[in-house]
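Can you read through this structure? Questions will come right after.
Note that one protein chain is taken out, while the other chains of the complex remain in position.
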Amino acid sequence: MTCHEVGCDRIGAMLLREVAYARPATVEEAVSLLSEHDGARALAGGQTLVNVMKQRAASPDVLVDLAKLDELKTISVSGTTLEIGAMATLTSIIGSAEVEVSRPILAEVAATVADVQVRNRGTLGGNVCLNDPTNHFPPLLVALGATMTIRSSQGERSVPADEFFIGVFETAVREGDLLTRISIPAAGKGTGDGMAGVTLGAHGTYVANAAASVTNGAWRVALGCVAAVPVRASAVEEALGADVDDASVRAAVAGLGATLDPPFDVHASADYRRSLAETSVVRAVLQAAERAER
Amino acid sequence: MKLEGVREFDTSREVVWSVINDPAKMAKTMPGVESFEVQDDKHWSAKVKVPLGLGGLKMSIAFTKLEERPMEFASLNAKGQGVGALMNMTTSFTLSGEGEKTSMKWEADVKIAGPVGSMGQRVLQPIVNQQVGNVLTALDREVQAAKGS
Amino acid sequence: MSTTPITSQVVTVTVNGERIEKDVPARRLLVHFLRDDLDLTGTHVGCDTGSCGACTVHLDGVPVKSCAVLAVQADGATITTVEGLAGDELTPLQRSFHEHHALQCGYCTPGMLMSASALLAENPSPSEEEVKVALQGNICRCTGYWNIVDAVVAVGKGGAA
Partner (left out) sequence: MTAVETTETTTLQRGFVGQSVPRREDRRLVQGEGQFFDDVKRHGMGYLHFVRSPYPHARIESIDVSAALELPGVYGTLTGDEVAILTDPFFQIAADPGGQVRDYALAVGKVRYIGEAVAAVVAETRELARDAAELVVVEYEPLEVVVDARKALEEGAPVLHEECGGNMSYTGVWEWGDVDAAFAEADHVVKISELHFDRFNSTPLELDGGLVEYNRGTGQWTITTNNQFPGFAVIMMAPAMRVGTDKLRIVTQDIGGGFGNKITSHPQLVACCLLARKLNRPIQWTEWRTDFHQSMSHGNERWFLETEVAVKADGTMTAFRTKAIDDAGAYLRYEPLGGVIWSQVAPGMYGWRNIRVEFTQAMTNKAPVSPNRGYSRMQHLWFTERIADIVAQELGFDRVELRKKNYVQPGQMPYETPNGCVYDSGDYPKALETVLELIGYDTIEERREEAASRGKLLGFGIGSTLDSGTNNFGQSQLLNPDLQFSGNNEVATVKLDIFGEIVVTLGTTPQGQGHETTAAQVVADILNCDVDLVHVRVGHDSYWNSHAGFSGTYASQFAVTGLGAVKGATEDLANQMKTLASMVFQCPVEAIELADGFARIADNPDAALPFMALGAIPNANNAGFPSDPPPMNARFVYRPAFQVPDKEKKFGNLTLTYAMQIHACVVEVDPETGVYELVDYAAVDDCGTRVNPKIVEGQVMGATAHAIGAAMFESFAYDEEGNLLTPNFYDYHVPHTLDMPPLKTAATESPSPFTPLGTKGMGEGGGGGIHCICAALQDALRASGGGIVTESHNPYHRVWEMLREPERSRGKVQVTGR
């Protein structure tokens, strides 16, 4: 049997395929560009997308650069909701007083993503829209119960984080759509957030992680790196009570790993990921619980 | 990458077999099929756009039936190529069970190369797991439909 | 700036104080624009995944990896490369690298200097930990980083070794 193989140059080299580029001045313009052109894709910070394009693992025909859309870079609090523009860079989130006050975990986690250069360009919107299974924010935003606002030529719609992530590099943001805003409930008294996991070297790629959030005894727990999308640990959430301690958390988490079907790779067997998932949940939950008490 | 599992159907082996033995029905289970054509009862091919985001992964896949024992066993090879990936998958289905209970043991050995590969297994593995999941769900659907008809 | 997508356009940038206008393909990376089109070869390439930081430059004052930015994205921006750091005299940071033996082959050095100079601009006397965080996106395979971290910390302490 012979395999006829076209274009054997399938091996990374940092040279992109030909691509068209536009830098719209308004969100409306951006949306129409995205909907008018087949294979058009929004370019935010480009810290994942440009690298994926270098590998030629993806080759959008048109890049719609969102750099000029200042309205997507704002971070504000309206009522009890923290509104983060999709184009807010991780660096701006780290330095944001609003984030500091209403949901500090976001800054805390942003500060551990990759490195300074990447955080200077990389945006929250890009991080969630690419949904690399090892990204930091998908599980965190699920745990925080965030809501994504998406614009399209048909208008605006909101998608809860639970339904936003669909597959690897795939989200509710479809061709022609534009993610404009991520809304996170501001933390009140009795709220605590935690995130824990194992990375490849300090601030490296996640091997497994978990994010946990509690508000007055109600828990939300999400796992990263164990599937194409973040996985809610619903059983654990129900088993956890208002006040938790090491023993009760471990009891609640026991058996979680067995319910997972995580991928294996050079950094972790499926069993190791199951074990890390459990340990990460325990640590994230304890961290959240401790912070809720403050 | 080797995957395997068991799927239970509450219908007869005949019905399940009628699905997995019918290229047209199987085609409906594959993600993002854009076109499909049958050369002969052993060879068929499909053009798919696997929905991976980033514009999706376009592939043309050639299927070859390797072996079949009616109502019991079938195995086929799928060789896919597209800009950005090389795919070679061998799957087999073993049916067992009586009356309205059929259990299908399936195995898949998937090999993928290319820059999607060089993006790392952390990306590939979940993709494969998820797509296999989609296929099995679709298979359920097809079996239910076949049962109804 | 046109909002009809095009595969090549004239880019206007200010690089190391010099205003430059050049037609460039949309797919060209900023690092190749600097190295191949502008002959500013001090900015280096060490990987193809945006991991090593050898290509770090200042884009409107902040350090970025020029291999993860398209040249067209830089249109209208002010860019500083390693060639733009020193005047006739070496900067205290460059001198400190020299005095602390913070470089061996020197290939990662331009990126290190760009990351470190950006840190010092906003935090004139950083702690050892702050320096490590600021340089975490820059790979060096010769030194093990110890002398590099010392060199940057020393600048903050007024150059004292």
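A, B and C are the chain letters, set down in written order, and residue numbers restart from 1 in every chain.
Going forward, a residue touches a chain if its C-beta (ideal position, glycine included) is under 8 Å from a C-beta of that chain, and two chains touch if they have at least 3 such contacts.
Quick caveat, the model's predicted, so the values are computed rather than measured.
For the chain missing from the display, the contacting residue among C:L38, C:I79 or C:V133 is C:V133, taking the whole complex into account. Only one of A:L16, A:A67 or A:L124 touches the chain withheld from this view, namely A:L16.
Within the entire complex, the positions of chain A that touch the omitted partner chain are 1-18, 55, 115, 198, 200-205, 207, 265-269, 272, 275-276, 279.
Seen across the whole complex, the unshown chain contacts chain C at 25, 27-28, 32, 35-36, 39-49, 51-52, 54, 81-83, 85-86, 90, 94, 97-99, 101, 103-110, 113, 128, 131-133, 135-150, 153.
Keep this in mind: only the chains that are shown with their structure count from here on.
Distances between chain centres, each the mean of the C-alpha atoms, put C farthest from chain B. Centre-to-centre separation between chain B and chain C, using Cα means, comes to 49 Å. Chain A and chain B have Cα centroids lying 30 Å from one another. With each centre defined as the average position of its C-alpha atoms, the distance from chain A to chain C rounds to 28 Å. Multi-chain contact residues, meaning those touching two or more other chains, do not occur anywhere in chain B. Per the touch definition, chain C reaches chain A in the complex via residues 1-7, 9, 25-27, 29, 45, 47-50, 53, 56, 62-65, 67-70, 72-73, 75, 115, 118-119, 133-134, 136-138.
Here chain A touches chain C in the complex through residues 12-25, 29, 33, 37, 40, 43, 46-47, 50-51, 54-55, 62-65, 67-68, 91, 114-118, 120-121, 202-203, going by the rule given at the top.
Interface residues of chain A facing chain B in the complex, by the touch rule stated above, are 3-7, 10-12, 39, 41, 49, 52, 55-61, 130-134, 166-171, 205, 225, 227-228, 261, 263-267.
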